[in-house]
Structure formats: C-alpha cells, structure tokens
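The complex is shown incomplete by one protein chain, all other protein chains being positioned as in the whole.
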Amino acid sequence: MATLPRVTVWNEFRHEKTDRLVASVYPDGIHEAIAAALRAKGLSVRTAWLDQPEHGLTTEVLANTDVLFWWGHMAHEEVNDEIVERVHARILEGMGLVVLHSGHFSKIFRKLMGTTCNLKWREIGEKERLWVIDPAHPIAAGLGEYIELAHEEMYGEHFGIPAPEELVFISWFQGGEVFRSGCCYHRGNGRVFYFRPGHETLPTYHQPDIQQVLYNAALWANPSSGPTVNYGHFPTPIENVTIAE
Amino acid sequence: MATLPRVTVWNEFRHEKTDRLVASVYPDGIHEAIAAALRAKGLSVRTAWLDQPEHGLTTEVLANTDVLFWWGHMAHEEVNDEIVERVHARILEGMGLVVLHSGHFSKIFRKLMGTTCNLKWREIGEKERLWVIDPAHPIAAGLGEYIELAHEEMYGEHFGIPAPEELVFISWFQGGEVFRSGCCYHRGNGRVFYFRPGHETLPTYHQPDIQQVLYNAALWANPSSGPTVNYGHFPTPIENVTIAE
Amino acid sequence: MATLPRVTVWNEFRHEKTDRLVASVYPDGIHEAIAAALRAKGLSVRTAWLDQPEHGLTTEVLANTDVLFWWGHMAHEEVNDEIVERVHARILEGMGLVVLHSGHFSKIFRKLMGTTCNLKWREIGEKERLWVIDPAHPIAAGLGEYIELAHEEMYGEHFGIPAPEELVFISWFQGGEVFRSGCCYHRGNGRVFYFRPGHETLPTYHQPDIQQVLYNAALWANPSSGPTVNYGHFPTPIENVTIAE
Partner (left out) sequence: MATLPRVTVWNEFRHEKTDRLVASVYPDGIHEAIAAALRAKGLSVRTAWLDQPEHGLTTEVLANTDVLFWWGHMAHEEVNDEIVERVHARILEGMGLVVLHSGHFSKIFRKLMGTTCNLKWREIGEKERLWVIDPAHPIAAGLGEYIELAHEEMYGEHFGIPAPEELVFISWFQGGEVFRSGCCYHRGNGRVFYFRPGHETLPTYHQPDIQQVLYNAALWANPSSGPTVNYGHFPTPIENVTIAE
C-alpha cells in the first residue's frame, strides 16, 4: 500500500508581512496554517516561500517532495521562470501539485493548463457553499454534502481552464455566481488539483472541513510508482515487421 | 489513511467443472487463483459463485464487501435479477466493482453502463500487449510501459461502452485490432473498473503484472467515506428566499 | 455538410389535460410549444404522446426521427417497456435524444445512464441562473454568459448521473443549491443531451434563450453518418497471425 506523501507547502508569504489584517488571521503565514493542519493529520510537511533562495524550491527539495501545495497572489511575476520549469518537469515526473485559490494565476498553473485561467472576482465577504458533485471521489472523503464558508471572496464563471478530468466541487455564491471549485487533472506521471477557497484575509484554512479537503488532496496527489515512460527515436519494433510493397 | 479493502471475488465457476483444459489451468477455479494472488499481497479476500444460495451474494456478504470482483461467461442469464439489483444498489452506495474479461456481458455491467457492451472476439491464442496510457493513474502503479500476454483471446473495437472517465490501458492484438482494456467509472458513491484480459483456458491470472493490476484495482475501487447524499422532495431552502413577482 | 434533423417531440401530455394552470401556460401541450419554437427556426418537427398507440413511437416514426425530445413526469411507469427498448436500440443506432427536466426519471434516461438519476427538488418558484461553463460548445451558440429564469422549480445536487462527457451549463438557485443543467453523452452511435429547465406550470419553454438551447441541442444531437460497427464472433484476423509456442 502507498506510503504517506512528503508534502511541501509553498507560499508567496508577502501579504502576511505587509497587511495587518492578513497577519492577524495567519500570524505565521498561510503556509504554516496549512502545514500545521496537515501535520496534525499525520503528514510530514515542510514549507518554502518566495523570498528564500531559489524560492525554497531547490532540486533537492523537489526531489524529496511528493506533493507540492501552492499559494500565491500578488507576486506571481516574481517567480523565476527557471524554477517554474523545474517544478513543471518534476510534476510530469510524478510529483503531485495542489494549487490554492489565487494560485490560479500562478505561472506554473497557467503553464500546465495552457489557457488564461482567468475568472471573475469580488471581495465583499459573501457566503460560499461548495457542493460535492462526485461523492465517489477520494477528495470528498469524510465530508458532508457541502462545505459552507460564511465569508469568502467570490470567483465566478467562466473559469478559463480545460474541462476538469474529474470535477469534485461546484460553488454557489450569494451574489448569484457559480464556480468549478475542485478540479482534477493528470499531467504526465503527476496529478494536479485546483481548490478554490482561501482568501488571505479570511480564516478559511482554519476551518476543519477545508483542512479535510487539503489532506484528502495530498493523499490523492501522492504519486504511485507508475511506469517510467520512454520517448524518442527510434524504438526497435517489438514485432517482426515485413514491409509490404 | 484508508484501510485495506475487504474483497469478494465472484466467479461463475462453471467452465472449471466441465472443461478439462480450464480445470488444468485453474484447478480451484478462477476465483481462487485471483483470491490467492490478492491474499499474497495482504488483502482479506472471500469468494462466492453462481451455484451458491443467492449466488453467495447475500445482503450480509455485500455489506461486508468493499470491492467485488466479477468473472462470468457462459451463464450470465442465470444470474438472478433480484441479486443484480442488490449488487447495483450496493455499488451506488459505495462498494467498488472490478469486472473481468467476459464479465463485459454480465447483467450488472450492462445495467451500469446502459449500453450493449458488445465487442468483437476471436480465440486463436494470439499475442496481446496492454500499453499504459495514463502513467499517473494508481492502477498503473508498479508496472512497466506495457504488459505482454503471449496468448490471449482477442477483444476488438468497437467496444459498446460509454467513454471511460479514465482510460488506463489500450491493447494491441497480433491480428490487427485494438481495445480499451482498462476503463474507470464513478457510479453514485461507487467506483467501477473494467479489465479486459482473462480467458478461461489461459494462465493470464497467474502472471505477476496482471496480479499487480488486480491488486491496484482493489485499492483504487476501495470506497472512501464520501458524503451520504440526500435526495427527494423537498429540501428547505438553505437561503432566505423572497419570490419576486 | 449535414442536413437539418427531423425532430420528434414526445410529451407525456397529462398535466395539460388535468391541471388548469398547466393548460393556461401550454394550451396545446408542452410538445406543441417546443415544436413551434423549433419549426420557427426552420426544423421539421412532428409530435407524439403517451396516450397514442405505441405512445406514438412506432418503428416507422423512430426510423424517420433524427432527434427525439422527451418530456415526462407523472406517468413514467406507464411507458411500455417494449417501447423503451425500441427507443434505446434506435439511440444506439444513431438517433439523438434530448431529455427535458423531469424526464430525468424517465425509463429511457435511467436505462441509458445506469444510475438512479435522483436529485433534490422544490417548487416554490425561485430564481434560476444557468451559467455557460463551456463557451466553445455548440449548444452554447448564440447565448449570453448566462440564462436567467425568474421562476423555476429547483433541482439540486447531488444529481445521480455519470459525470457528463461535456458539461455545458451549471445552475445557480436562489435557495442555495447548484445543479449540472446541461449534460452531454455519446451512447453507441447516438448523442444524448439532458437539459434541466421546464417545470410544467411555468413559461420556461416560451423564453427565447431557452428555445435557442433546444434548437442548438437538436443540431448537436443530429446524427452524422458514422461507421456501422460490427460485433461478434469471430472476425478473420486482418493480419497474418503465427501463434508462437
């Protein structure tokens, strides 16, 4: 049976240093709130952030990461392209990726999706309700029929992504919009999950059912030892081939 | 983390009693060969077959089964409709189902798919090669790029099923056909996997990489404790609703 | 280029005869309202209903129908099983099917889906907004970002269907629910579309953007002359096969 994933939670970690409201909600940073929740459920978790050397995502860190969580917002453009390529290659090799909230506009997510990843947004603290659409999905384990968030930023459709291979959650918003809020993809040997909630000024990541989803996502994205695929020119024919005239 | 699934392997168990060749390949029945392979990997497995009372699939057995394997061929029509309904309901409730080879024509698989599940077939013992199409999929764990079977019955497209939600294997056949050989579906709270190989006169289920797939499929189909979904008339509005004129 | 589909609109046609409110909204029956809308856009449309001989769905009618629309509600169980089998076979052969609103519980839809097709419902006339999720889809042609219905019956998730192969609409409801409201499937050579709105007491089918969806669905479900697939035992090998020992 699969062993538990070694998780790295990456956070931009800028809002927390410049905005008192954010700092009051996440005093040690969003990454530490998420890491603490995953550790409490038994996972081994390290953290990394933008202002570390190589953004904390050295080749060695990535080689020892099974699932990478990604929260970013105001500084997407400061993420070095070389590091993005490194993370991308590691995902195709098998590392799982869980992209959170405003990470929809991160370089790595846009590169993986091939689309704009654009959407509508509004921060008036309205109510959100995430309905479980696929109760058979492992990311829905341990949940009720829906998750309710009393106050969240709204993200509205159209969401400029490829159709999810598995759609786990659809959000209802008080202001009249809907959103595909839990989206699964396979890319190479790696698994990618996008999870919508998590505005920096709101205590979303402190809520137990949200933490359950983060934990479920880590298990789901945990690589299994799939085949090493071979590419290139040219494989010897496996069968004897006689070419007809 | 999820516990290991309790498996029940169901087999029609008729060929083995009437055909010496089949009996020589599977002296204790196909079900015992599969059960032994799964037990050797640490799973708890019971077996059941057609000629038992209630085909061995009592309400109690199903209630204590996390994943049901199904091999049938010559006696699909002898399976009682009431038992089929019982199995169907239990799958929608969460039990996993792994349908093997000629089980494509079983009542339970046709009912779940809603289509003919028809195909082409030919038993001349030609070579089959199952290519892994989705290396990120948990059912591909521990495999190489392909599985080769020196001799198998051919199943050829078109296969009359709904497009698989996740397609894990595509088979190449010596005679010139291809086939979608590893097909995943979610149905209600349950997960369904169809796996093509396993002709009764051939030692397919004794081959280690095939046994690896069966084990992976058991883990994949193992239910997580997803939400209990509610249906019917009529749910109190969650929000205050004022009806406009 | 494809020719225009010949449409048959099937309606249970019972509510209209027994309920004054329904009769006031659809004086000639729901089928005639839909037929008129499609005819106004240039399609050739006939109608059929439950109380006709063979429910109006003779072999000859079906043979001359490219796309069948289906509205039913209170009398699903009165639909003859033999006719359901006939319609099912004709769909797999290529005829398109557009299932409307309470048709989710019809025998033909449940048979095609293989699941309960269950859901939550509430008739307080609340507001519904159908968001276009896939703007590239032909069924979204000519629409705005969403369709708004001032008053509709609510259908809420979980909707007990297989994950749609293409999801075109997601509904927002005033009472706090969401719903997958435009769902595409391929079954055999046929195409199937489920479209949620259309409560019998409400003028939904008189609304122009709803009529646009019905027209788009007729074009989308219109069969192209796909291959005649062959099944059975046993096809001569296309390639020369030498069986290895």
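As written, the chain order gives the labels A, B and C, with residue 1 at the start of each chain.
Keep in mind that, in the parts below, a contact is a pair of C-beta atoms (placed from the backbone, for glycine too) under 8 Å apart; a residue touches a chain by one contact, two chains touch by 3 or more.
This is a predicted model, so every value here is computed, not measured.
**Student:** Tell me which residue among A:56, A:156 or A:197 touches the hidden chain in the full complex.
**Tutor:** A:156
**Student:** Of the residues listed, C:15, C:55, C:107 or C:129, which one is in contact with the missing chain?
**Tutor:** C:129
**Student:** What chain B residues would touch the chain not displayed?
**Tutor:** Against the left-out chain, chain B lists 129, 131-135, 145, 156-158, 163, 166-167, 170-173, 176-178, 180.
**Student:** Across the whole complex, list the residues on chain A that are touched by the chain not included here.
**Tutor:** Answer for chain A: residues 92, 111-116, 118-127, 150-151, 156, 158, 160, 162-163, 165, 174-177, 185-188, 227, 229-235, 237-239, 241, 243-244 touch the chain left out.
**Student:** Write the list of chain C residues that the hidden chain touches.
**Tutor:** These residues of chain C touch the chain that is not shown: 1-2, 4, 42, 94, 129, 132, 134-138, 140-145, 165-166, 174, 186-191, 216, 219, 223-230, 238-239.
Keep this in mind: only the chains that are shown with their structure count from here on.
**Student:** So if I superpose chain B on chain C by CA, what angle comes out, to the nearest 5°?
**Tutor:** 180
**Student:** When chain A touches chain C, do the two copies use mostly the same residue numbers, with over half shared, or different ones?
**Tutor:** On the two sides of the chain C and chain A interface, the residue numbers are mostly the same, over half being shared.
**Student:** Starting from the Cα centroid of chain C, hunt down the chain whose centroid lies farthest away.
**Tutor:** That would be chain A.
**Student:** Identify the chain pair joined by the greatest number of C-beta pairs in contact.
**Tutor:** So the pair of chains linked by the most contacts is B-C.
**Student:** Measuring from the mean C-alpha position of chain B to the mean C-alpha position of chain C, what distance in angstrom results?
**Tutor:** Result: the chain centres lie 30 Å from each other.
**Student:** Which residues of chain B are in contact with two or more other chains?
**Tutor:** Chain B, residues with two or more chain partners: 165, 174, 186-188, 227, 229-230, 238-239.
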